[in-house]
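Before I ask anything, here is the structure I am working with.
The other protein chains are all here in position, but one chain of the complex has been omitted.
Coming up: chain A.
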Amino acid sequence: MGPSLDVSVILVAIAPFLAAALAPAVHRFTGAFAGWFLAIVPAAIFLFLFGFLDEVAGGEPVRASIDWVPSYGIGLSFLIDGLSLTFALMISGVGTLIIVYSGAYLAGHPHQGRFLGFMLAFMGAMLGLVLADNMLALYAFWELTSVSSFLLIGFDHARQAARRAAIQALVVTNLGGLALLLGALMVQHLTGQWDLSGVRETGDLMRLSPFYAPVLVLFLLAAFSKSAQFPLHFWLPNAMEAPTPVSAFLHSATMVQAGVYLLARMTPILGETQAWMATLTVFGGVTLVWGGFSALKQIDLKQMLASTTIASLGLLVLLIGQGSEAAIAAMVVYFVAHAFYKAGLFLMVGVLDHGTGTRDLTALGGLMRKMPVSFVAAVLSGVSMVGLPLTVGYLAKEEMYLGLAHADPSSILVLLVVVAGNALLAAVGIAIAMRPFTGATVETPVPAHEGSFGLVLGPLVLGLLGIGVALATAWFGHDILEPAGTAILAEPVESHLTLALDLGSILFWLSLLTWALGAAVYYQLDALRALLRRADAVIGWTFDKGFDVLMFGLVRMAGAVTRFLHHGRLEVYLVVVFSFFAIALLAPWLTLGGLERLMPPSALGTWAAQWSWSDLTVYEWAVVAIAIIGLVALVIAQNRLVAILSLGVQGIAVAMLFLLFGAPDLSFTQFMVEILSVVVLTLVMTRLKLDERDHRPFEDALRDGTIAVLCGLGVTLLLSTILTGRLDNELSGVFLATSVPIAHGHNVVNVILVDYRGFDTLGEISVVMAAGIAILALIRGQRGAGRIPLPPARSERIKGMVR
């Protein structure tokens, strides 16, 4: 039966990446049909995964694993249970339609191949994310979705708004990614498991751990940033800068659901505590209401949909927070319903945009006749969004109210919030599905026309699925809902989905209330929008602006730090360097017992004997004196010539020291070098109009002098301490003993240079040659180039300062 299960499951996550790499080439060869060709990949994945439904519904998760970093016991492991299968089926199924749609939507775009490649790469990352069992793999795929989202939002990179939105999304979601990595590492450390399935088996270990709170915060931060929960929601509306298929796929149906997926995944590990329930319910509820009201403010259809996506994400998080069996079932059904209707509506808006040239709700009307297929698609998705009977949206809403309708005060508050949120979503759903198509015909920038087959296929199929899945209630309940719910709660969940209307149940009346409220809001939409916009104008501050302030603050701070450290004043750099040089010399010497070694307490009495004048002969003392005289003359020299001659004096003294202590070769070389230096320096100096004297201010001279004395003292003390130790002369002994027998040379120093360390000498010669070439280049360049032109004002100023 072909490749093993392990390989084929892993191929599911890898195949889209391969297709992504090939996408530009496929586009080049197939042109307008690229979308259809590339859609084969997600369609095949969908069918492959569909085959697992029965097995997973039977309670047997599918596992696959290959070695990744065996030395750390990390495997690239995948797990297909009800939850990941539901997500993966949505990703590959909706993805197939989206790829077909993208082919038609960007027909003729020069970078369509690149776009399709990004889309497929994202799909691979997303599939990997939901199928991964290993936490590090989960993190890697999580970051890959952020990266592909960045590339897709910034697809139209010539526009600044798109670049800003892309960076914003990347910054916010990567912040969450880092939190996820930290959280995963902490969980691994606490449980010793890399696989989430393994962590799930540790039971209450995480919940009882003293580190439960930080781990919870990290995972919530990751989920909230990805799933645009208040107050990290602001990046999602900006992400609408991306082409419409991206908004439909990444920013409503799949990527933003990764946070919801993570929370669902972690429910058996971190969930069911007071903190978990309270945090998720509060943040989810606030996000739901905030998103609902934001949607009312917009007139751009995509922005309206984006805001309702935020609201829906809030609703999903709230349901996970509630955590009861019915709430979790509602979350699964609502995730499916939302993916169908929201992706369908987004694609429909794309068709509208394509066919009329505008997405402005107030500039569209009466398109029913000119765009009949789009209208049908819009209504199909719209009824699911409103939650009318016979749609999967209705099932989700009923299940939700079933899970929330309890009699205690906090439950009633949550229920009211959810009803209000659903009503707002319903109002927006009616507005998007009806407004552009009904009423008086409005002139549009482009003469209105229906989209091509590839364009309308996606929204139509998604709209039909929203109803078809609901009609197959029993299958949906048994094959999707029950396995997914069971995977989330780690205990069997039973589906009680039904399409029947029960007039005696409170659930029906709650639904009726939702619809009535939604209709009322819809009829007052324009008035409400004006009111909300006025309120916004009064506040005048948004999270979006806050992001800019934060980012620019960071850039300014980086600039200030750079200017502080990298100020460009050589003198200060050198002061710092030599201060640390002095510290590096003296601090270890003082702390590691250098003083005791140099002057042992036992030898204190005989102190004078060790430092007697007769250590050096008279002529040796004379050479030392010459060196000191040269150095002092150098420091106090009143003009250039004295300075140069003093330099020569100290150099000659060094040469004489070499001579006195048995190094004639060194002495000879040093003589040559010193004489040449003095000659060359004199030649050059006479051509420079330089300051005769050192014009350091007194306090600078004091500071520099102190540092210099400390450096000198440090070197002396360190060297003296070294000299008290024993020298290992083994290597020198070998050279002395073998110089004549092996190398046939009597001058041992020369033998070392040209024989034992010949390559070293070769390097030395190379350095000299390189210096010579560089000098030649500098002097040659002088003739042609002349002076480097300076801005006139600066040039004058510098001249003024020098003279």
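Here are a few things to note about the model shown:
Quick note on the criterion: a residue touches a chain if its C-beta (ideal position, glycine included) is under 8 Å from a C-beta of that chain, and two chains touch if they have at least 3 such contacts; residues count from 1.
In this text, contacts and distances are computed from a predicted model.
UniProt records the chain missing from this view under the protein name "Cation:proton antiporter", selected from "Cation:proton antiporter", "TIGR03936 family radical SAM-associated protein", "Iron(III) transport system substrate-binding protein" or "Response regulator". Annotation: of A:His27, A:Arg164 or A:Arg529, A:Arg164 touches the absent chain (contact as defined above). Between the chain not shown and the residues A:Ala158, A:Ala440, A:Ala527 or A:Leu570, the one that touches is A:Leu570. Residues 160, 163-164, 167, 552, 555-556, 558-559, 562-563, 566-571, 574-575, 578, 581, 610-611, 615-616, 620, 624, 627-628, 631, 634-635, 643, 647, 650-651, 654, 657-658, 660-666, 669-670, 673, 676-677, 680-681, 684-685, 687-688, 690-691, 694, 696, 704-705, 707-709, 711-713, 715-716, 719-720, 722-723, 727, 729, 731-732, 735-737, 739-741, 746-749, 752-753, 757, 760-761, 764, 767-768, 771-772, 774-775, 778-779, 781-782, 787-788, 790, 795, 798-799, 801-802 are the ones on chain A that touch the missing chain.
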